[in-house]
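With one protein chain withheld, the remaining protein chains of the complex are depicted in position.
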Amino acid sequence: MLDWLSNLFPVLVVVVGFWSVRRALRQPLWAEAWRRLKANRLALIALSVIGVYALVGFCDSIAWRNDKNANSLSLIDRAFSRPAEPTYSAPLANKTFGEPTPRALQGRHLLGTDGTGQDVVYLTLKGCRTALIIGGFTLLIATPLALLLGMLAGYFGKRVDDAVQYTYTVLDSIPNILLLIAMLLVLGRGLPQLCVALGITSWVGLCRLARGETLKHREREYVRAARALGISHGRILMHHILPNLLPIIVISVTLGFSGLVLSEAILSYLQLGVAAGTGSWGNMIDASRLELARDPVIWWNLAAASAALFILVLAFNLFGDALRDAIDPRLNS
Amino acid sequence: MALLKVENLRTTIRTRNGLSRPVDGVSFEVEAGQTLAIVGESGCGKSMTALSLLQLVPEPAGRIQSGHVWFEGRDLLGLTWEEMRPLRGRDMAMIFQEPMTSLNPTLTVGQQIIESMTVHRTARGKEAHRRALESLERVGVRATAMKQYPHELSGGMRQRVMIAMALVNRPKFLIADEPTTALDVTVQAQILSLISELQKETGMAVLLITHDLGVVSEVADKVAVMYAGQIVESASARELFAKPLHPYTQALLASLPSRSRRGRDLATLEGRVPEATAWPAACRFEQRCLHRFAACALHAPKEAPPEASHPARCHLYDPQFNTTKVAAQPLVTRPSRIGTNTDGDSGSAAQTGQQGSRALVEVRGLTKDFPVRGSILTRAQYQRAVDDVNFSIPRGRTLALVGESGSGKSTVGLMILDLLDPTGGEILLDGRPVSARRGPDRFALRRQMQIVFQDPYASLNARMTVREMLHEALGVHSIGTKGEDRENRAGALLEDVGLSRSALDRYPHQFSGGQRQRIAIARALSVNPKFIVLDEPTSALDVSVQSQILNLLRRLQQEHDLTYLFITHNLGVVDYFADEVAVMQRGKIVEYGEANTLFDAPQQDYTRNLLSAVPTVVQ
Partner (left out) sequence: MLRYLLRRVLYAVPVLLGVSLATFILFYGIFPPEQIARRNLSAKNPTSQQIQEWLVAHDYNHPLPQQFKKHMTELMLLRFGRSDSTGEEIWTRIKTGAGPSTIIAGLVFTASLATRLFFALWSAYFRATYVDTWITLVSVFLMSVVYIVLVIAGQYLMGKVLRLFPLAGYQSGWTAFRFAVLPVIIGVISGLGGGTRLFRTFMLEEMNQDYVRTARAKGVPESRILFVHVLKNAAIPIITSTVLAIPALMLGSLVLESFFGIPGLGSYTVDAINAQDFAVVRAMVFLGTLLYIAGAILTDVCYALADPRIRLE
């Protein structure tokens, strides 16, 4: 029963995602943006890279158990999991690494194994889902909150604005990293805790943006015309202002995604990341800190995790930039 | 020999939609001491022509493809950027439309004027300082401005500073790109006369780029009319206004609103300027021309020989095509389709005014204060934007609220519509106060009054189709039944404002400025109001489109018995359109009365100044 539910969720995310993109593409602004994106080869490559990561993350989310007592295994577990070796081994080596008397391995590993003998390729693939959940769920928490408060503050002004501005000024004057440390120290390590903490620190920027844009649009003549027609405030906010904010919000969310994925690595370094058992690039990088100090060095662990992280973040950065160029800001006015 | 001679200039700009050709084979000459005005609607390539002369087209998208710009016998287009630099600002200077943004906000006025001299080594140190002061004094700016920053000066003063900066090296040639468009009409008059004076003193040549035919007729010696990247007609100013040859020039002149055209439709130019990425191969004006004949769609009209005194690029004047040898008759304004009264002075609106003697809208002692600065620690200060304004508008008539920018006229409009709370005073609609209404009564008020704004780009929601906009308006007030009925109503509204039903499925950016303004009017009409506030409804439009909108507004007023409050700074429009006029200055109404009386015998100095500052076309 629980398996069924937990598998439904990723499917739902994908379906809703596809549905909203298809709906958006019917609007001329997004259709035009897509037409421009399609002409940009770099953007397409970046998008397909993101797609590959998303696919890995999706496969890792579809899991079931073979019998009642076993742990549930995801598609990635089933395809890439290897029996553990005794300890480190170099890429494609047949013996363990760094021991006075190297032992034979049970199999060959494309990127070697880490200190506990786990296959590095498998670990890297497992990190995908964690990164995507951190980015995705954090934004899922932060964006609606930021939009709601920002738009209300910008539109109604006065007391509402004062309250919202005070809240985010207070939050914003605590340097992000210190606030994260404080919250994670209290909440403890874990994926959900991380998403909540990152959500609380990252909604402020979006909220400020939404407030500023709403303030601008509130004074625009089309909003005044709507008010002159007697259209209600709620409808003006939802049907008139929100669609006009969406492009800028989408751009900033896309560019914000990579920042969130990067902060996971830093928090792992501070021992505040996801729990040690959960596969994450941050944990892999943190574990490899001392490996470079050994002689001969163990580089594959660090290289695999940081390359996986680098490529995803680069893809998001490039795609975000392309998206910003594709959504012509001149169309907004 | 002419001081500046431009031959066959072509400039292109790479855009997302392909190669745009804003300047497509332009030739003209300017003599020393002469003023040549290039006039045309927006999108015709006027400004790009001016920038091409100094090779200042936006890099890297823009490129001057071919042609010659002979200046004192040298071809400027053969020069490199560095070879061109000593000429810029020394021999050829330029001033721009926006004095707000065209000056560097972080440098003082003095620094910027002195820089003009130091970069050309024409003066330095104390000498440069002295000359900067001198030139400021000459343009009528006080000496203390030397140490001031641009934002500390008014718009008119900034344009004077721009002129002082441009002329400090005594250039032989001045390019003025819409120098007065952003300024109020009285300031415009001052700036124009200043340029003329300086021209007489120094003997420089002036190239004036403008869309305002009134300005042209006041200051230009020669006029070149530009359309779709080409010069279609050029002549001396007097001859051009007396006997315009090209159908485009004729239409532009005939579309100007004035009192003599009151009660009649203005001439209009249907359609829009073609896109600069795809100029038509044949005559570029053919689509909009009232005189077109078969040859026009097939051949491009030839450029007239340079020695012609009044060349017009039109088949009508080419004996090869126009075999009947009948010259085009200047367009006459067509009599109104509705008004039977062709006598310009007493419009048909005057008659409706007699029927409804009771005022529909009455404003008593209206006042509005805006907080200037206020915080928790300092006591708020207020500025009075509207000060004890009183007027009333009889049913079916038009009151024009006239004033310069910042006079508070738009604030009055917003308060009448209950979009802004008044500080004091009363607004009555049909004898009942507006602001006292609450709840459903206040909502019902929305059906009775509507507003049309100035900027047709900002007044429509870019993310909604026209159908969504009109259905929303009908839906909020439960007009008609959902579905087919509202669809028909929406279609009928569009047809009423001169658009086809097919416009329903489109988004605002797919329309031209004039069409958008029609949509805004349709939206206002959707709830069947009695009263409409028109807040500068034509100020952002070209003259030919302005006339379309004015014609439409006039027809709608008569068909739907509408009452208008027409807020504008354009006195020509007022003289054509309004029954009564209220002149506002610094929040107060300084003069108020029947339009003709007020225009013929203004009682106040301010009104007199305003009227005398308006540049008018002498035909």
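Each chain carries a letter (A and B) given by its place in the written order, and its residues are counted from 1.
Going forward, contacts are C-beta pairs under 8 Å (C-beta built on N, C-alpha and C of every residue); 3 or more make two chains touch, one makes a residue touch a chain.
These figures come from a predicted structure and were not determined experimentally.
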| item | value |
| --- | --- |
| Among A:V21, A:A182, A:M238 or A:A276, the residue in touch with the chain that has been omitted | A:A182 |
| Listed residues B:L9, B:L76, B:L103 or B:A304, member touching the removed chain | B:L103 |
| Which residue of B:V6, B:C44, B:I64 or B:L87 touches the chain not shown here | B:L87 |
| Contact footprint on subunit A, counting only the chain that is left out | 166, 169-171, 173-179, 181-183, 185-187, 258, 262, 265-266, 269-272, 282, 285-286, 288-289, 292-293, 297, 302, 306, 309-310, 313-314, 317-318, 321 |
| Touching residues on subunit B - with respect to the absent chain | 54, 56, 59-60, 85-90, 93-94, 96, 98, 101-107, 115-116, 119-120, 149, 151, 162, 165-166, 377 |
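FYI, only the chains that are shown with their structure count from here on.
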| item | value |
| --- | --- |
| Intercentroid distance (Cα basis), subunit B paired with subunit A, Å | 50 |
| Contact footprint of subunit B on subunit A as seen in their complex | 27-29, 36, 220-222, 224-232, 235, 239-240, 243-244, 328, 331-333 |
| Contacting residues of subunit B [partner subunit A, same complex] | 16, 414, 417, 419, 443, 446-447, 449-451, 453-455, 457-464, 472-473, 476-477, 507, 509-510, 520, 523-524, 526-527 |
